[in-house]
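All protein chains but one are shown in place.
Per-chain numbering from 1; labels A, B and C assigned in written order.
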């Protein structure tokens, strides 16, 4: 019986173009051209629109990967999914996590524990007028189903993290839509509260929520996107970029059809200072500490990686007291930094994947955020 | 036998000029003109040099206090010490803590538990050429001794927090010193790493350390200020301002000669993500949770206030991994915000006094920070 | 025959709460309780939403004015219009311009030159659902007509500057509108490209344009606001604030029914670096230099004040070359600063009223901005 064996390796980056960590993994045989399926990382830089740190990192990583795979640069995307999140404010160490997957033979039958599996899928082309609306929601939902199938997952409860990249809007794509008599969800190309970028991200999150049954299709419509915050996914981490025409979906979950030594779990924070939500994710992934306590050193050594969002809450009160973050001109950077601290203060390390900074989202509950953790099972 | 009874009341502020919380305390008789000794607060605004939020708050609070005490505005400082720290980035709620002190009669003898006492003292005038140097260190040390005496404290171990305000340098005071043939510690009037502001703050911290025996006088000299980071105080929180000519010192400690219901404790963090250091301060003040665990709700209800520094570390590695904070153009604001998150994630509230943002300090150990906590004893 | 005599006095401010300049004008008899009609100024601070410099200045000026007029603070607005624009980045000196108006007797008939007159009017109440839409446009247009009448102006060509303040949207006013089944123009409360603030400002500008015939009513609709940039006013400078329910309009123009020594003129810049547009405004107001040249010192001494917008262009090319301003996270502050430099480099002084920073506007032509100048006529 063929099952997946998935592994994950986290390399700190000395500069945006640093590929030495990946090269070392390749030299050691830990990643191979035929097993590498995703590179997920945090890149240093402004985290803003034209973040040259992120763009340079993307260029350097694609060049390295093309050489590593022995394919032309523009074919890299067919083999390896890139999720690079810009901006490492505060205590977020720039890093790349390499994800590998191979099929291995295991004896049929027996009682196998659930372990990490990964699945990928591309969506149908998403037109500009669909961005941030039902068209995108449905296409992302369909691709999520396909990625689950690719992972060998059928029960949504086994899905703990869905990373999605979708097309955003650009000056050109808006012009295209309007020239065809269509409207677009926003003319604001920023990641502000009515920006096309957050509409795209949030429609993608609702697409995942629909696929996993977190939100029934009957409750979804163009009107609820960024309006009805009670609709959300607990496992969707989404991003958008103007240059893309299709969505890309990577699903991480646990399955008995897996020979991995890793396991994934997740939870959510209930508000912006909820360290217990981070600890709950670690426990859900398999760390042992009880709910009044803290993970010990041995426990934490088994922690491979944490993926967390740090979306700024939509209201300016935390547990009854006012904060000024929503009016801070640097809210985007500070909001991300705060999530990095919340996670690092629990994991005791700074190489955590934490993205965010935008205000409010269907990624996670109102005022709270998503945290997923990958743990070595033994 | 006359002993101190000290109390502390924390009011959230709706705007910089909001005095309604203080007025309510006054109306309820919790603070009285003859008992109010200090107002310590965080004000919203940029936290930078010309932070109009802080300056407006200072003006409004002084005006209110003058009316409350029935004294002219320029005499308020004789009666009530103001410590206003600007900037509430992230999850720091703007607030004012009012500290009251009165002398009450208690029966002589008996076995009294140590409880909160407060002492105040002004230093001798500090000249511009002394700022950031041994002159300032010695005068702050002398004033710390006097403030301890005012608090009725003799054992430095009973001192858990020393707030100090000292003169900084200004264009005018530099000119004054140089016209007299003297030199000054820096021409940089910023809070940058060689700025006069941090030299003043750090000499003040070393003055406290000298007074409390944390650093022997023999190790102190002009040359060690902002050079030898192994010399530090675990309880000094200091600030400086160009407009002042004397230092002001407020000492908080525990004494058996106290009828307070409050107790203070402190600890330090060992690095920037060390939540355990915050928990240690809470335990030191008297919360009950054990060292593998977390404070429970009942415990946290007894917590009155936390005072913490969030000085940015001097090196760019945290537990072996690189962070980019030191090169961040917004490091000052983000560094403060991160400290606010570290404390709030432990205390479960956002009304914590957290100041900082500067790089490296003799306030707390290298890479770590000071945390003091006030707890209701029963 | 009774005619207006209008004067304008510019005082630099040492701090946001500095009223010493106004007090000096009062002491010298230049402004009197019965002649003061408007205070228009630039205040130092962040220029952002919660700009405590601006808010403190507003509080301090209102308090001073109440004392000066001998009226309660909340009645000041009935007598004196306040237009305070926050943020003095770069070479914009914080300042207040006091505008006075009195009626004086002049002999009937004769050939009088056109000189400065001022008129004011409040609009009807503007509901949240009207903000940024035709409702606001029409009510501002009506108020502009009334303010022209108050100024004694009938020909729109004589109008050179219309300052307007209108209600913006707030969390509360949006809730109010939606509870009544109405929609609002935006849920984005920022001044971003789809923010309620810029919609309000731009509807107000189109209201002025409609009143002055710069745009025919037939071309106006909800749909053109912030979409059809070919519709604009050359004289409207508008701002919005959530706390207001009515619009306020101040019209500045030239009339033969005036005994003022001042004259006003205006022009527009064609793009962001068009210093010639600034010079054209100075010439239009009556400075003498020819169109190939520069104003000389004597000319500039007659210049009383300049009012300019510095709205960021909607596209990222200036005269064929790309600029990066639109993607700059500090675009708002830098955009304003650049306008300050453009004006100061022509006027040779830094006490110019320059507001702006938002992206694109119906205040002025696409890519260009409005400049008005007041000149002493002799």
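Going forward, a contact is a pair of C-beta atoms (placed from the backbone, for glycine too) under 8 Å apart; a residue touches a chain by one contact, two chains touch by 3 or more.
Since the model is a prediction, treat every value here as computed from it, not as a measurement.
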item	value
Sole contact to the chain not displayed, among C:93, C:170, C:261 or C:315	C:93
From C:12, C:103 or C:125, residue that would touch the chain that is not displayed	C:12
Residues belonging to chain C that touch the chain removed from view	12, 14, 44, 88-94, 272-275, 292-294, 296, 318-319, 321-325, 328, 330, 333-334, 337-338, 341-342, 344-346, 348-351
Chain B residues that touch the omitted chain in the full complex	46, 48-50, 186-190, 192-195, 226-227, 324, 327, 329, 332
Contact footprint on chain A, counting only the chain that is left out	15-17, 44-46, 50-53, 55-56, 59
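Rule of thumb we're sticking to: only the chains that are shown with their structure count from here on.
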item	value
Numbering shared by both copies at the chain B-chain A contact, with half separating same from different	same
Centre distance in Å when chain B and chain C are each reduced to the mean of their C-alpha atoms	45
Geometric centre distance via CA averages, chain C-chain A, whole Å	46
For chain A paired with chain B, centre-to-centre distance based on mean C-alpha positions, whole Å	41
Multi-partner residues of chain C (at least 2 other chains)	46, 50
